[in-house]
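For this depiction, one protein chain was excluded, whereas all remaining protein chains were kept in their positions.
Note that the chains are named A, B and C in the order they appear, and that numbering of residues resets to 1 at the start of each chain.
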Amino acid sequence: MTAWLERLNDGRNVWYGTEKVEHLASHHAFKGTVATIEKLLTLSNEALYIEGRHASFHIPKNIEQLQKKQHAYEIWVDETFGMMSRLSEYSREIETGWYANRRQIATYIPHFEEKIIRRYNDSKEHELLSTAAAQDLQRKRSQSAVEVASGQLRIVKKTEEGVIVRGAKTIATAAPYVDEYIISSFHPRSAEQKSLANIFLIPANLAGLQIISRASFASDDKVNQPLSARFDEMDAVLLFEDVLIPWEYVLVHEDPEAAWKLQQDPVAGALSQHQTVVRLVRKLTAVAALANRLASEADITSFLHVQNELATLFSQIEVIKALLQTAQQTGQLINGVYLPNKQYLATARNLGTTYYPKAIEIIQKLSASGLLQAPATLELFDVHPEWHSYFEGASLNGYDRTLLNKVAWDLVGSQLGARHELYERFYSGDPVRTYANYYKQHTKKEAWQQFATSIL
Amino acid sequence: MTAWLERLNDGRNVWYGTEKVEHLASHHAFKGTVATIEKLLTLSNEALYIEGRHASFHIPKNIEQLQKKQHAYEIWVDETFGMMSRLSEYSREIETGWYANRRQIATYIPHFEEKIIRRYNDSKEHELLSTAAAQDLQRKRSQSAVEVASGQLRIVKKTEEGVIVRGAKTIATAAPYVDEYIISSFHPRSAEQKSLANIFLIPANLAGLQIISRASFASDDKVNQPLSARFDEMDAVLLFEDVLIPWEYVLVHEDPEAAWKLQQDPVAGALSQHQTVVRLVRKLTAVAALANRLASEADITSFLHVQNELATLFSQIEVIKALLQTAQQTGQLINGVYLPNKQYLATARNLGTTYYPKAIEIIQKLSASGLLQAPATLELFDVHPEWHSYFEGASLNGYDRTLLNKVAWDLVGSQLGARHELYERFYSGDPVRTYANYYKQHTKKEAWQQFATSIL
Amino acid sequence: MTAWLERLNDGRNVWYGTEKVEHLASHHAFKGTVATIEKLLTLSNEALYIEGRHASFHIPKNIEQLQKKQHAYEIWVDETFGMMSRLSEYSREIETGWYANRRQIATYIPHFEEKIIRRYNDSKEHELLSTAAAQDLQRKRSQSAVEVASGQLRIVKKTEEGVIVRGAKTIATAAPYVDEYIISSFHPRSAEQKSLANIFLIPANLAGLQIISRASFASDDKVNQPLSARFDEMDAVLLFEDVLIPWEYVLVHEDPEAAWKLQQDPVAGALSQHQTVVRLVRKLTAVAALANRLASEADITSFLHVQNELATLFSQIEVIKALLQTAQQTGQLINGVYLPNKQYLATARNLGTTYYPKAIEIIQKLSASGLLQAPATLELFDVHPEWHSYFEGASLNGYDRTLLNKVAWDLVGSQLGARHELYERFYSGDPVRTYANYYKQHTKKEAWQQFATSIL
Partner (left out) sequence: MTAWLERLNDGRNVWYGTEKVEHLASHHAFKGTVATIEKLLTLSNEALYIEGRHASFHIPKNIEQLQKKQHAYEIWVDETFGMMSRLSEYSREIETGWYANRRQIATYIPHFEEKIIRRYNDSKEHELLSTAAAQDLQRKRSQSAVEVASGQLRIVKKTEEGVIVRGAKTIATAAPYVDEYIISSFHPRSAEQKSLANIFLIPANLAGLQIISRASFASDDKVNQPLSARFDEMDAVLLFEDVLIPWEYVLVHEDPEAAWKLQQDPVAGALSQHQTVVRLVRKLTAVAALANRLASEADITSFLHVQNELATLFSQIEVIKALLQTAQQTGQLINGVYLPNKQYLATARNLGTTYYPKAIEIIQKLSASGLLQAPATLELFDVHPEWHSYFEGASLNGYDRTLLNKVAWDLVGSQLGARHELYERFYSGDPVRTYANYYKQHTKKEAWQQFATSIL
């Protein structure tokens, strides 16, 4: 039993509907995923660690170290079929980045250095799991942003012990399972919104904090729903009703400029986005492999239009792999940290918002009604082995073919699957906005002059 | 209690995994849908009936009668949010069409008239529910079609009582719930495939017939999964292992030409496809209404890109409505039956294969992460009424907004929802093939000459 | 020689580059199109006329009369391969609509009735050709709209004779060829923009008005560029530098509300949009016929992916036809005028902005490099008849096949063709805006409630 499993009972307030969950490891909505995480944490694969700690805490000094981190991340992704999007590496990298860049940050945030040193060392030593929540609840989005009374997380009072806050933050993916939360905002705040302009790094069991789970997408049936039974990482709303956050967890308070600058920190940004692209490559690879096997078993790979669909899947992988590799190759050493090139990472992340849904659509198109002809349970074949042959594929027998179809259905047809499509579309913000930002930040100035001179 | 509810216990062999289901009305996988159908069958809406029987049994003599049938169909669609795709009207229309066109059909199928008169009258008198299964299990699709040993449904012997058959048919949507099955083939058969070239119209409780259900997508929770708790119409594989089909149920046997001609019968085709387009209009309307309400509650309808997405949804509806209306207006009286124009119906059906998935995608894009921030159960608000306000929308309170989000999630995120996307893409065959057939059957010949003369 | 041909020399100021064009009928940039229009105007087809005047001046009293107008419009479209988008019917219908609705309009515009009666009767009696220009020159679009100094057409002074205006209007399609111009604005104007809020109906030879042609897309070679040699309808900028518009041509002046109301007049709108949809159906039909013939000659119609592309083309036509027919069927009699349903017309127009470019893309994809292998001129085969056979198609000899390819290239590869793609995308405004307006004007309110009650 890991220290993490013990920490799950640290008093955090996890709500599942009307139920306050007392023991996650045995609760139907959580136990499958708890088992999956416990398995990952006890994996004895040396490649996961650098200098004795998980690679996500390592500060890369050169491209080789960056690639080492990549290989460490790939292990967990491959162990989970890419279905655990937020296994802490992302948010750990934010902490690692802030720590690595602490001198620079300290120039605009007082007391930052001492706080982040303590937090980072604590997280690293205990290999804490974490997550980040930067979104406000979706409501009256077109409203003037200064109407802070609408439930957004804000400071209502400051005391000697810390700040008293009220309001909510979301999407706190994996919140019930992890040890600490990075609380910030996706958008810059104006002077009038000062009370919203904060960044906190808090423990899950902070007194008074309520963790409101969405409906579980977990299944009890490992045989017939292999993905849903293992990989529902859960999403949650974090509710603060006059909760005290001690000063040691308050990185920024009531400072729009500092909050936005820290949110945009180049070191934390490059390292954490690097992880998301590593994850994307392997997830797309898993999906393409499944699609290719489905098509092979349905014996349709000789059709021109099927070859075109499968080519699209493999092409997607090559593109994201190339962007990742080029981001690494064209990285830069900044204040002693070797950072991947953010422009290529941003390109990959933007493409991911359409590539993954496209991949799922291709599986739908290739599998067609085949996904709906699988018997309710695989155990049927124990009772009626003579029906076996009706369900066989080009190379698999009826049982294994049905199992393959059930994996595919769990990916494209389950709540877990639908949530992943939504996740890939939106985890880095609304694509309409992220594409716009991509344009605004792109270094394309003066580009026209170069060509104009040659033809005019 | 309806006669239908009693007929559910007529001895049919319904399998749910390893379990032989003895009582559908109380089985967790079926009871919600049984209740829904029972409710529909006891609706006291006169518009459902023509001359005392359900409109689907009526032979239309003019456009007004065709429109009456349309209005009858709309009632059940609207009562079920468009989620019950196969409420028998489709297959009943096939029977009605064959009956209406029996003289013509009798010229190429011996004994057809006496058999269809008995079947149609029986179905009409008892208002039987029915479904159609015309697909083979998906396996070795690229194989030569003559390898009949591969599990396709075929005649293995003929006796005085009838034919002995062996093999499987799918996708028998709603099979556990309905009274009779139309068994045929989507594709023409060659002379070598004679044993596959059959059409049967059989009762659900035919001795020896096994009905293999897929995994249920039903939920027990009417509050939190309003669609899944009511509308899982189920799909099944029909397994025949040396089953005797008495001659009275055998419409065509071992006759590739007759089987294909009956499968393509213009009267049955036009009437049954008419129903599917009526259904499509109302389903798209329901989805668009939901999308519009979601956007209104999220207060995003003033954004240009949101307006564009919503415009797409409303535009889809207008297109399918116009195609339906034009199919009716340009219909023809053939042997005393007023038939809608199949070319416009085919256009609508083809567009439906991409319109519905597009509509679902738009709901995903508009709702974004909002769908994942809903608490696990609505009952939470009973325990914590003070959390209500965090989840409110532009006009709805937290409870009702959360309920709205749960309906949306049930549509785009549940297994039921995913199955509907698959259904709309594929229910009339693989779009790659149906589009190709559309081209081949289109009356576009000589079109070029008309234009060439004006410019050359 | 028609009266129209004489009117071309009425003193209008047409500029082609630095050249003031004195005689359009013999100028290389205009003569081909002049010949085409002259041919259309001398066509002796009774279906073009109702009560002795061109159908575009007729006020429809019922659906049959609306269909008569449709059939009249189809004649010119078919005579020109759909390449003359603005053969006056559109703008004539605006005049006809205003005339038909003059009583209603007179309630908010003083002197309107007497002016429109004179204008309409004059246009009708002499069968004047006309066009409409409602766009401002494209510049500093994001600027505050009140900066009227930026070249937009505005009133600078009012005198007893009329108004003095300064500024420009565009896209005046066909301006050099036609007799009168309707000058208005696509967008509503604010109170501050009063000076921009005008509607004029002016003769082409108004003193001081300059007509600035774009580069001609016409060709001199009728054999090798059959479309470009006949159908360049030209676009122009209309420049007014302190031009006097007499009061009789001033329908609205300095009245934002009245200008916008007249611009949006439901009768003029429905009749003129009706014409554009009639045109669209026939243009798409011509393009599909060409595509089908190209594919037949290249002997590729048996390929599945080619059948899918061609099916898309025929499907497009059925959709727009159905929308047109339904708009007519669901029309309404308003103040004695039978008007088509604008919602269906708007749907068709919006779809046209993507359907036409898609059709052109399909021709590109089907023809592939075939379009580039045609010899420079068809006359080559006179010199080298022995090379004939190298260029033959499935049914055509080398000469005719090459001619077919040249028509296709003129459609997808010439400046004329590119301008048509642009025209279809933008003639009714930027699709991003027209789709948004479509949503805003759609009668979808309360739709959700109907469905909610059935499931909640």
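We adopt the following convention: contacts are C-beta pairs under 8 Å (C-beta built on N, C-alpha and C of every residue); 3 or more make two chains touch, one makes a residue touch a chain.
In this text, all values refer to a predicted model and were calculated from it rather than measured experimentally.
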| item | value |
| --- | --- |
| Among C:165, C:412 or C:447, residue touching the chain not depicted | C:412 |
| Residue touching the undisplayed chain, where the options are C:32, C:203, C:269 or C:370 | C:370 |
| Candidates A:226, A:246 or A:266 - the one touching the absent chain | A:226 |
| Subunit B residues that touch the omitted chain in the full complex | 304-305 |
| Residues in subunit C touching the chain absent from view | 15-18, 29, 135, 137-143, 151, 168, 170-171, 210, 212-216, 224, 235, 237, 239, 241, 297-300, 302-303, 305, 357, 361, 364-365, 368-377, 379-380, 382-383, 386-387, 389-394, 401, 406, 409, 412-415, 417-419, 421-422, 425-426, 430, 432 |
| Hidden partner interface residues of subunit A, rising order | 78-81, 226-227, 230, 285-286, 288-290, 292-293, 304, 307-308, 310-312, 314-315, 318-319, 321-323, 325-327, 329-330, 343-344, 347, 350-351, 403, 407, 432-433, 435-436, 438-440, 442, 444, 447-448, 450-452, 454-456 |
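We adopt the following convention: only the chains that are shown with their structure count from here on.
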| item | value |
| --- | --- |
| Chain at maximum distance from subunit B, centres defined as averaged CA atoms | C |
| Geometric centre distance via CA averages, subunit C-subunit A, whole Å | 51 |
| Separation of subunit B from subunit C, taking each centre as the mean of its C-alpha atoms, in whole Å | 43 |
| Euclidean distance of C-alpha centroids - subunit A vs subunit B, Å | 38 |
| Two or more partner chains touched - positions in subunit B | 432 |
